[in-house]
Structures are given as structure tokens and as C-alpha cells.
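Note that one protein chain is taken out, while the other chains of the complex remain in position.
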Amino acid sequence: MSSTDTTMQSIPRTGRLVPIVVFIVAIALIALTPFLGNYYIRVVNGLLIYILLGIGLNIVIGYAGLLDLGFVAFYAVGAYTYGLLASAQLGIHLPFLLIVLIAALLGMLVGILLGVPVLKLRGDYLAIVTLGFGEIIRILVNNVDWLTGGPKGIARLDKASIFGIEIARPVDFYWLLLVTVFIVATIVWRMEKSILGKAWAAIREDQDAARGIGINTTNAKLAAFATSATIGSIAGVIFAASQRFVSPESFSLQESVLIVLMIVIGGIGNILGIIAGAAILILLPEVLREFAEWRILFLGLLMIALIILRPAGIVPRSFGPERLIRGLFGK
Amino acid sequence: MLKIAGLNSGYGRVSVLEGVNLEVDEREIVVILGPNGAGKTTLLNSISGVAKATAGTIEFDGKAITGARPEQVVRMGLAHCPEGRQIFQRLTVEENLVAAHIGRGGKSFEALRNEVFELFPILKERRNGMASRMSGGQQQMLAIGRALMAEPKLLMLDEPSLGLAPKIIQQIFHIILNLSKSGISILLVEQNVQLALECGDYAYLLNTGRVRLHGPAQKLATHSDIGDLYLGGATEETLHV
Amino acid sequence: MLGTIIQQTVNALTIGSIYALIALGYTMVYGVLRMINFAHGEMFMLGAYAAFLGLSIFIGDIGGAGAFALTAIFFGAVIAVGLVGVGIERIAYKPLRNSTRLAPMLSSLGVSLSLVTGIQILAGPQPVGFPSFFPATRLDVLGGTVTLVQIGILIAAFVLMFGLYMLVNRSRAGIIVRAVSESRPTAQLLGINVNLAISLVFFSGPLLGAAGGILYASYYGIMSPSMGAVIGLKAFTAAILGGIGSIPGAMLGSFILAFVEVAGTALLPIVSGGILGTEYRDVLSFTILILVLLVRPAGILGTPVSEESMVYKREF
Amino acid sequence: MTLVFDNLRKQYGNNVAIDAVSTRFEPGLIHGIIGPNGAGKSTLINMTAGSYTVSAGSISLDDRKLSGLKKYQIANAGIARTYQNIRLFDQMTVLENLEVCFYPQEVGQTWKEVIWPPFAKKREARRQDACMELLSFFNLQGYAHAYAGSLPYGRQRMLEIARALVTNPKVLLLDEPAAGLNHHETAELTAKLSELKSQNRVMIIVEHDMDLVMALCDRIVVMHHGKLLFQGTPGEVQASSDVQLAYLGTANDIDDIKAAAQDRRAQLGIRTRQRS
Partner (left out) sequence: KDVTIGLAGPLSGPQAYFGSTWHNGFKLYIDKLNAAGGVNGTTVKIDQEDDKADPREGTLVAQKFCDNEDVVIGLVNFNSGVAQSTLPIYEDCTLPTMTFGSNPALTQQGYKYMVRPVANDFAGALLPAEYALQKLGAKSAIVVNDKQVFGQGISEIFGKNFTAGGGKLLDTLSVAPTDVDFTAVLAQIKTKNPDVIYLGAVMPQLALFAKQMHEQGVKATLLVPDGGYTPDYISQAGHANVQGSLVAVQAPPMDASPAIADFAKQYKEKFGSEAGPYSIYGYVQGQILEAVLKNAKGLTRADMNTGLHNVKVDTAIGHLEFDDVGELKVAPSYLYKVDGDKFTLIGQK
């Protein structure tokens, strides 16, 4: 057992081929999408929204290691913020970007409000409490009819516009979402690499040891929760603006579970993994549309197979964005 | 009755033991000595099938048990009392015994349990108490009693004196001697060199995964190199006395 | 008034019994594997479908069936589902035993999805009427109406739960299961067949769940492929409330949840002066769950896992 | 900078694990805590580090009362520890395991780090330099980019000690640092620890390995059944009959066993065979 032979232990350097291929395919897909039919653009938009949600939730699950099953609540907060501030419901018609800002703050606030009491809980207990929180929000939204329209939801939301440019067609949302995903992913990725991100990792690995080295775990977790909630809320605004209709049905427990699945199947803790996971879980059912129930069965079996064959996800944690960049630009 | 030849073993990619040869005869107490990390526990784990042998053979009672699963090994009469006792803390004393009764030798649970109670009266007294409430020495007794529930022909004990007060250690050694008298062969891993060699018949000294020295216990006790080898002295040869 | 109270108590006990039968399965699996088996609700559903299949193959018309035949079908169905449970563990969870805790949980989600859609494909997605195993007799107890089915459910649930309790706490098999739940390597070292013990858990949990499913289907007179989802979630909530991993906890949690739900329906509008209607019932349940967990982070009867104690156990 | 236990007590339910322990740990010395299994050594460490609450009495560092503070606050007050069972951040690299210790000092400027990459680069470089220096001290520099969980056991022990040292703590608590180490590693550890002795640091080592304890410690506290049995220099401890009785053992005990063993051999008449 010689202690100097260490090179084999290091994270292997990437071959350049995979990153370059991934990059070219990605650019090609991004560039091609606007030329597809609206239906396809809409599908891609759905995908992008889920990627956005995945990136948000991944902060809590993948980075900090907290199982949150109520993420959809923040998504609802954002969507209803748009629904209420840009429709005839309350007669308020604020500009899109202002609503994004308000929703982001509101999402963060709700995230912190939820976080403060529940972050003491561990593992499965945290999961069920967040799940309960998600359900509570959904039930409230479904029942305060005077504000949210109840089950009917809020229809005929304003068309979004940014600096006078109307965002209404699917392709407009495509660009909006693409830019948003890019910005959010970059910020989140940089957060992961920051000292805060390292503290999240430490909490994920061993919460008690993390406290033992002086990390105020409550604050660090709250930061994770708040960031994640903010992103969820922003995704909600864009979702509402693109559907121009919000109703409680879009914020069911299944949505939360779907996002968790996306993250785990794709590769927990890795933004590239989330993209892969979302692609499988959102696009596959769309591609297999013909097969009605069979596609869901197939999806279920595929899920089991993927988790057994690749328990760490399709794209492992070690193949993160930095690896892609390193592969592209050498070094 | 136990014969190990050329055993290499370890955990996953970590290889610990290299070319270990070892034998235990009927009714013998064989002692394995060695410093921390020498591979003593790994050796016992390899015999009972927890660690996987990558080379060599293990034979028990004339049958090869290399690669057998732990439960199969126990069923052949080779019980392992693990390092650190590992009693089931959330079970009562008696339940610990129940769990370990596999009905191997045909004796009923009650009969076996009463034998254990006879050996360790304290267990009878505490039979319905939670195992976790007992002191370290009592827990070690439970651990041995639990191993005896399998009616072993050969009992492997991994550092039974670990962290116990001297008084208790003495008690444990008396028990080991008594078990041997009742006809059970014993393979004993010990850090407590002096006592172990006093009680044992034959001894092996393990260091960094190899047998460095072996011989009759009494002879080993007086061997001049033992201290040196214990501390990792530099022979590549296996010495025997 | 007394009639209503009695009535509501019986209602809560009935719902609570069904929750408990399912919650026990969650708790047992969790106790042994530290895993939340999201497919457990589907065992409940499978129970009903298996019994229905048995009925239509062997009996056809329930009216003409004797008590013996019905009992045989009941046990046949629950055993079949128990075996399915064992099979699922072998295929979908066993390969993940040494994986992260999240992996088997999500695998179980996949199993759940597959089972629900599988049954949808085989038996159709719509709800199907289910014949009652009990005669539709009503009894008047001090002004409250109690049906024979409710009494039957209560008895059956308590008998099954008592049986499970005895199995786990008094039988050798139960002791072995608990030993395995504490330490798999040590159990293995002692000659315990760990796989068999885990299979036993995955047999009895689904078995109870299936029993719950049959009782449920014959109580409500209906079954559907998705029936496991909602009730499974409630039972899971109940198990957590009571302290997951604890058998008495699962039962206690189930009855508390059932009483909270009934109270939510009956009292919420009155207590809140009409501001909060019955639609806030689930908000009440979840709020109570959250409050309980804030005070007792491991549930009512759960044993709290303190920070260093896990380390301590490994060391000692 | 003295660590003071004043009438310390710890109770688990009815089980009193630590009972009326008062003592002082001076800086510049290496203190050993020994005693049989279950004597309460780890409990003392855990209470000092804030992992366990104190049932009664107090722990203070100079005039600052530590008991009652949150665990991370205690850590930030300059108490660092290792664990009886290694607790590293397995899925983080060796370097990251150390870097993350700078969190309390640096978290305030996370946003700047996120938004302004050059700033992040500069800070990261500074952190990593400090960490690499320490890694070299422990001969771990070659492992810097390996996952901590993939290191051999002995290296993990070293890394854990390095992690405790990164922020230059005032008190270093080591719970059985030699447990599971082989002889070479123990020797290496002994050497490193004696190098780490410093005028402005209190070092406390809990250990069963008497050689290491006797070689390294300036002062030894002997625990027995939760009580402080004895304290003194290694020589005094070894000479104490109380300590021998409770922990180290006396000559008479051995004689008893000798007799029993001879008795057995006589009874069984085993004739040991020489093996190849």
C-alpha cells in the first residue's frame, strides 16, 4: 500500500471528443429549433421550462442533499404572481419584467418562510413535510376563489412584452427561455463552484461534520432553498405568460415528482444531467404519443432500468459543465 | 479441521491478505496476533465469507468453503463472533439469542439457550432487558453466547477483550478456556499478546497482510523476534519456531 | 348529537384501519431497508384486482358464494400480491441495496408507474364496481348508523394488525427481521439468510396492503387502477406522523390522521365560523403533520436519530 | 487560552456517562485522555465540540463559555475535532475538503464570487494555496484532486486531521486518531502530531494505543465509569495502582489465567503439531 501512487485516484481528464460532439449537437439543436413547426417549438419550450425547474430543484436535492417534494409550490407562486398582476382578475396589468422581479422576490420569501421551520428535519421527514407544503399551497390556490379564481383558474392573461417587444408566439418564448436557462444555469453553476456551493456539498455529505467545521448549516440550507425557490418562481412566471392561463391543476404533486425524477435519472447534482433527464422524461412521452398507455408503461420500465443500470444518473456528477468547457478549449 | 492455503483476500479493489497459510486442529486454541490493520479481522472475514478470497483455498471439516456465503459457512459449524461485538442493540438479550439460533446441530432453542445461560448467568438475569443497556463486558458475553447458538465446531473470536477492563478480560479468557474444554475448537484474534499466548496452543503472527511468524504458543511467547516482528520488522520470509 | 359523534367515530375508525393496513407496509420496508417504497400503494390496488379476478374466475356471482369460498379467494389474492411484492424487490430494489438512498425510492416510483399503467392496459382505466364481501346490513347504535362492512373492516384490520404485531415481536421470523434491520452484515455473519428475511418483509407488507385493498374495494364497492395513489400517500403520511419504522407508530399515525380528517370535515366549518370549509381538510392534516414533526422530528413514536449516535453504534 | 471543564456531567436517560468532571487543559501541551471502553472519553470530546449537549456544569475556553453554544459557533470559536469514525466529505476532493473550512470567513462575499469570476479565481487561488501547504505537510499533496472517499484508510485519517487544522484552531480534539492505522502509519502520525505541538494550541488526544499516548502526551487524564480517575504525567499514570486496576491491569490477574490454561492443557492433553 504505497501512499505516493495517486495519479490513478484523480478525476480523469476528459477526452475532447465527447465534449466537442455534445457542443456541436447542442448548437445545432438550438439553431434548428426556431425553424420547426410551432408544435415542436412548444414541446421544446416545455422542455426548457422543466430544465429551468430542474436546475432550481437540483440546488436543494443535488447540491445540498435535501429531498424536497414540494418544489411545485414555488412554481405556482410564480405562475399566480403573473396571473394576478397581468390579467383582468384584479385589474392589474404590470409589465412582464417587473413581475419577474416581484415573483423572484416573492418566491425567495416563500422559500425562506418554508425553510425556517422545516430545515431542522432530516431526510424522509423533510420530504413529506415539503410535500405537504406543496399540497397546502395547491389546495389554498384551489380554494381562495375570490383571488385565484379557484379551480377555474385565471384565463386570458396579458401577452408578455419586454421593452416593447411582444413575446407571444412560441418562438418568442423559445428565445426568452433559452436566454433565461442560460443565465440561470451559469449563475447556479458558479454558485456551485463558490464557497457556498462547497458548503452545500459538505452538508450533503455529512451534515454534522459540516457543522463541526463551522458551517452554519441552517443558513446555508436556507440559501439553497431560497435560490431554488426563486428559480422555480421565475419559471412559473414564464410558464404562465406562455400559457396565458393558470389553474391549480398544473401544480400537482406529480409535477414535483416528475422534476425529482428528471434530476435523478439525468444525473443528480449536474446541470448537464438535468438536461438529459428532462429530455428523456419530457420528450420521450411526446415522441411516443401514438402508443397511448403503452408509452407510460414503457417509461416506467425505462425508469427502473435506468436507475438500476446507472444509479448515478445518465450523466454522472463528474461530467459537469466545467468538464465540457475544459474539453472544448483544451486544458 | 480448518485448513487455509495461499489465501489472498481483501475488500473490492483493496487487497489485504497475501499468501496466508493457517491450520486449526480439533479442540485447539489457535491464536492470531498482529498489530492494528495487520489483516486479522480480514482473515476471519474471509473464512466466514464476508470478505472475498481472490486466491487460495479454505477448507473446513474436509470441505472447501472458499467463496461460500456467510450463512452457509455458519451452517457448517463455523461461528464468527465479530470484532466490536455487534450485538443487536434494539433486541432484548433473549431475542439476540433467538436470532442466532439456526437449528444446525439439532438441539432445540430452549436447550441451547439454557446452556448459554448456564455459561453466562448474567444473561439469564437480563434476558428480557434491551441488549444496549448492558455494559461492555456483558455485551461481549452476549456476543459469545450468541455465536454459541449456532452449535459451532469451531468458534472464531475477534478481539473479545477489545476495550474491556482487565477484570472482565480475565473473565473472558476463562470462558474461552472452558469452551475449549467442552470440545469446541477456537480461533482467537487478540491484541493482548501475553494472555493470548498463555492460553493458546498454536499462534500465528500477522503483519501487513502476511503471516510473519508462527509456532506453538508457548515457544512464541519467549521468542526474541516477536516484538520486532510485531512492530513490522523487516523479514520477507515467514519464520517459524 | 350523540348519534353523530358515534357515527363519526366509527367512520374515523374504519378509515383509520384501512390507512393502518397500508401504513404498516411502508413502515416495515422502511424499518428494514431505510427505503420508502412508493410502489406500496399499488400493492393495495393489486389486492383488489387480484380478488376481483379470483371472484370472476371461480365464483362469478358473489351472491351465491359461501363464506368459505370468499375466504379462500381473499387469502389467495393477498398471498399472490405478497409474492408479487417479493418479486418486485428482487428485480427492482435488490440491485440497488448498496446504492444511494434515493435510488431504490425512485426505482419504486418506476414500479408504481408501471403497475398502474399495466393494470390500466389489462383491465381498462376506468373504475370498476366491486362486489361486497359483506352483506349490506345496517345497525343502529345509539342514533348512529354502522354498517356490517365497517364492523367487518375493523375486525379484519385489527386481526391482521395483531397478527403482524405478534409476528414481528414474538415470532422468530420477526426477531430475525428486526435483527436484519439493525445490521445486515452482522445478521449474515450469524447465519441468517438476509435475502429471505428481506423477502419476508416484502411479502408481508404487500400482503397487508392487498388485504387493505380488498377490504377497501368491498367497502366502497369500487376499484380503479389509480386507487393506490391517493390512499398510499395518506398512509405514508400516517406512517411518518406515527414515526416511520415503528409498527405501533404506523397504527397510531393512521388513526390520528383518520380522526383529523373526520374532524376536519365535521368541525372545521363550525370552528372557523364558516370561513374555512370542508375543502381545507387536507390543509388541516398536513398542518398537523408539520406541527407534530416540528415538536417531534422523528414522528410520534419514532426513535430520534441523534447526531453522533449512528457513529456510536457502528463503533461499539 | 485554556480549556476548562467545570463539574461537567452528561446523562443519557438514566445512564450517567460523565459525572462531575473538572479539569483544565493548558495550551502548549499534548493532553491524553485514556480509559476503558465506555468510560466517557468520546462523550467528553463530543460535548466539547458541541455535538452533545452538556447536562450540567460547563465548558469554557478562557473566559468564554462554550457549552450552550451551537455546534458551528463552537467550531468558529476555534475548536476543531476529528471523529472516532472518520467523517470526511467522501464525494468531495481532498482539496475541497479543506477549502470548505474557509466557509465561515468567506461566505459573506459569495455573491461577488458568483458574479465576478476574476474575484472568485483570486480567492480560490488563495484558499487553495493555504490548503496545499497543509496537504504537503501531511504528504497528501498527490491526492489533492482525488475524492476523499477513495483514499486509503490511513490517508483518510491524516486528511481528517488536516481538515481540523486548516483554520488554525485553538483547540484540537483527536478521537482515537491511531485506530485502524498500521504501525508505519501510527509512527508517522506520532511524528506529525508532535510537530504540531504549539504554544498557542490545546491538543487533546483520546487513544487506546498506549505506546502512542505514552510517547506523545505531556499529561494524561484517566477516565473510568464517567469519572475522572487520575491525572498526571505518563510516568505517574503508569505507576498509579488505581489506573492499573481499572485499565492497565496487574500482575495477579495474569497468574490466574496462567493457572487455568495449564489446567486445560493438562485435561485435554493437546499435543500441538508443527505446521509448514
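By letter and in written order, the chains are A, B, C and D; residue numbering begins at 1 in each of them.
As a convention for this text, a contact is a pair of C-beta atoms (placed from the backbone, for glycine too) under 8 Å apart; a residue touches a chain by one contact, two chains touch by 3 or more.
These numbers come from a predicted model, not from an experiment.
Asks: Can you list the shown chains that the absent chain is in touch with?
Replies: Even though it is not drawn, that chain still touches A, C.
Asks: With respect to the chain omitted from the figure, which of A:Ala223, A:Ile296 or A:Leu324 is a touching residue?
Replies: Of the candidates A:Ala223, A:Ile296 or A:Leu324, A:Ile296 is in touch with the missing chain.
Asks: Check each of C:Gly76, C:Pro95 or C:Pro127 against the chain that is not shown and name the one that touches it.
Replies: The one listed residue touching the chain not shown is C:Pro127.
Asks: With respect to the chain omitted from the figure, which of A:Asn58, A:Asn142 or A:Ser194 is a touching residue?
Replies: Touching the chain that is not displayed is residue A:Asn142.
Asks: Would you mind spotting which of C:Gln7, C:Thr27, C:Thr186 or C:Ser246 touches the chain that isn't drawn?
Replies: Within the whole complex, the residue contacting the unshown chain is C:Gln7.
Asks: Write the list of chain C residues that the hidden chain touches.
Replies: 4, 7-8, 11-12, 14-15, 117, 120, 124-129, 132, 136, 138, 145, 147, 149, 220-222, 224-227, 229-231, 261-262, 265-266, 269, 277-279, 281-282
Asks: By the contact definition given up top, give the residues of chain A that touch the hidden chain.
Replies: Residues 37-39, 42-43, 46, 139, 142-143, 150-153, 155-156, 170, 243-245, 247, 249-250, 286, 289, 292-293, 296 of chain A touch the chain absent from view.
Basically, only the chains that are shown with their structure count from here on.
Asks: Based only on mean CA positions, could you tell me how far chain A sits from chain C in angstrom?
Replies: Chain centroid spacing, chain A to chain C, equals 32 Å.
Asks: Please tell me the distance, in whole Å, between the geometric centres of chain B and chain C computed from their C-alpha atoms.
Replies: Roughly 43 Å, centre to centre.
Asks: Going through chain A residue by residue, note those that touch at least 2 other chains and give them in order.
Replies: 1, 208
Asks: Enumerate the residues of chain D that touch no fewer than two other chains.
Replies: Correct list: 37, 51, 83, 87, 152, 154.
Asks: Taking the touch rule as given, give the residues of chain D at its contact with chain B in the complex, in rising order.
Replies: Result: residues 15, 36-38, 152-154, 178-186, 208-209, 245-250, 253-254, 256-258, 260-261, 263-265, 267-268, 270, 272-276 of chain D touch chain B.
Asks: For chain A, which residues count as touching chain C in their complex?
Replies: Checking each residue of chain A against chain C gives 67, 117-118, 120-125, 127-129, 132-133, 135-136, 139-140, 142-143, 208, 253, 257, 260-261, 264-265, 268, 293-294, 296-297, 299-304, 307-308, 311.
Asks: Mind pulling up the chain B residues that touch chain C in the complex?
Replies: Chain B residues touching chain C: 48, 50, 69-71, 73-75, 79-80, 82, 84-86, 88-91, 95-96, 98-102, 104, 139, 146-147, 150.
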